[in-house]
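Complex shown without one protein chain; remaining protein chains in place.
Up next, chain A:
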Amino acid sequence: MSVLLGKVCSLILEEHFGEIVSKVGTDLFQWGPKPLALVASSTKLSIDKVKQSLCVLLQYGLATFAPGKSGRVAEYTIQTEKIFSLLRYPRYLYLIKSKFGVEAETLVEEFLRVGFDSASRLIVKAATRLQESQKGSDNASAYLSTLRDKFVSLVNKQFLMRCPSPTPVDEEKGEKPTGIPNLTVSKTQLHLPPTLNMKALTQLLEGEVADAGDEGVYWRVNFDRFHQDFRDQIMVAAIARRIDDNASEIFQLLLQLMYIRTDPWVRVSNPIPYSELRDTLRKKDPQSPILPHLDQYLKIIEEDSSGFITRVGDSGGGQFCINMHKSFEALTWTCIENIIVERFGSKAARIFRLVKDRRFIEQEKIQQIAMIPAREAKQLTYRLMHENFLQLQELRKTMATNAGPNKTFFLFHIDLEEVARMILDLSYKALYNAMNRRDFETNENRRLIEKKNRIHSIALSLQAQGAPAEQLQEIEEMMAPPEVDLFNKVMRRVQKLSEAELHLEETIFLMQLFLSYNMQ
């Protein structure tokens, strides 16, 4: 929880929900759990506005509430990690599109837009959207069955989950109504697909009132499931880079088998037998070129320095565990090393890896082993230390207070978690800067952008009225060539900054993942 994190969060909130919601969010971030009245008094907003803002935050799952100490008043807490998922929306959609196709993408997009909704309403909305986007087909009901199937498969694959619903207070057990709803959902229902009445769906689509059979059941996006996929992607891509595509395919299969028997977010998976892996591979493709070398590939992945898997037993042709925690430690090291290469050069990265390898090392040794001239080695080492990538440990030969530097060893070492936190903070700041700059660029040229939009809408409406080409041309020419140039330039800049934000988000994701594994 750093100052920068708070800044980034309020900026993200402002961008998506406006100033007031951002103000409430920032207030919650600064103060921690807080009841409605106190939020209103410290933000100096009217109770109504605060209520509305909290509603928005709750709707998108960006805040949660729980009874306070007294048990009578609800206290609201902001969920910072959820705020970062706002940045990942394009990635979520892309993932769904590549896995389940356009219809599923539309469903998820609708979910992301509204936060949560009932299955029937959402499917109807998505059907209308699809009809609009594809002008050729005029019958939205044609999409309904596909959409329903996609919905069910999204639920089955746990990309969607059921929202908890309020449980009635059981007064017989001596519970008193507190006015704070108690939201629960049973585990069996969490990913139980809904049964939907197709006829009612069609009626709903035509604007009639009908009961699709899911009254009061709401669904929302399960972000953790998406993050799990992102995590797997990172690991599979790393294996492909380090070894080859065959190895990454095997690893992908291993991950699939892991989910059958292991909770996805544990540090080390339960053992996966070799025979099962081989059978799965054979079932998938009996002619697979990997099959004859499967054991060799496993050996190579196991022996690689990154330590993604370990062999734990010999039964069933060998048992393999996936080391989630260790893998992400290795990936974080690599990420930090890459950052050092780019920032300070490859010699500095050599020193960093050397310190990592030796754990504690003296300056003298560094220059000797790294084969860097003494002067340069010293400069680089001290620079790394100055930028908090290296830490210094003093080790005194005597306990005398006046012991000079001659009587002390100075050992360099690395505290990975600390460095990871620093990189995370760095990324927050870079993200904040990029977003700020983007706002600035658009604000500076607001008039130009508005003009462009106006002209565009005029042209569109004229086109719809069937205006001749000359007239359209004339409208287009209302913007002078230098203006068009400037507009394109600004758009390019904004585009580049948005891309940078996405890249930064990847770094943030990796670091957050590592830290969460480290805290487990």
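Note that in this section contacts are C-beta pairs under 8 Å (C-beta built on N, C-alpha and C of every residue); 3 or more make two chains touch, one makes a residue touch a chain; residues count from 1.
In this section, contacts and distances are computed from a predicted model.
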item: Protein name (UniProt record) of the chain left out of view, among "Protein farnesyltransferase subunit beta", "Transmembrane protein 231", "DNA-directed RNA polymerase III subunit RPC6" or "NEDD8-activating enzyme E1 regulatory subunit"; value: "DNA-directed RNA polymerase III subunit RPC6"
item: Selected residue (touches chain absent from view) among A:Ile423, A:Met479 or A:Leu513; value: A:Ile423
item: Hidden partner chain, touching residue among A:Lys49, A:Arg353, A:Arg421 or A:Lys451; value: A:Arg353
item: Selected residue (touches chain absent from view) among A:Ala330, A:Leu384 or A:Met479; value: A:Ala330
item: Hidden-chain contact residue, picked from the options A:His16, A:Lys157, A:His191 or A:Arg242; value: A:Arg242
item: Residue in contact with the excluded chain [from A:Ala74, A:Leu93, A:Leu281 or A:Ile300]; value: A:Ile300
item: Residue ranges of chain A at the interface with the undisplayed chain; value: 234, 238, 241-244, 246-247, 292-293, 296-297, 299-300, 303, 305-306, 330-331, 334-335, 337-339, 341-343, 346, 349-351, 353-354, 357, 369-374, 376, 423, 426-427, 429-430, 432-434, 436-437, 440, 492-493, 496-497, 500, 502-507, 510
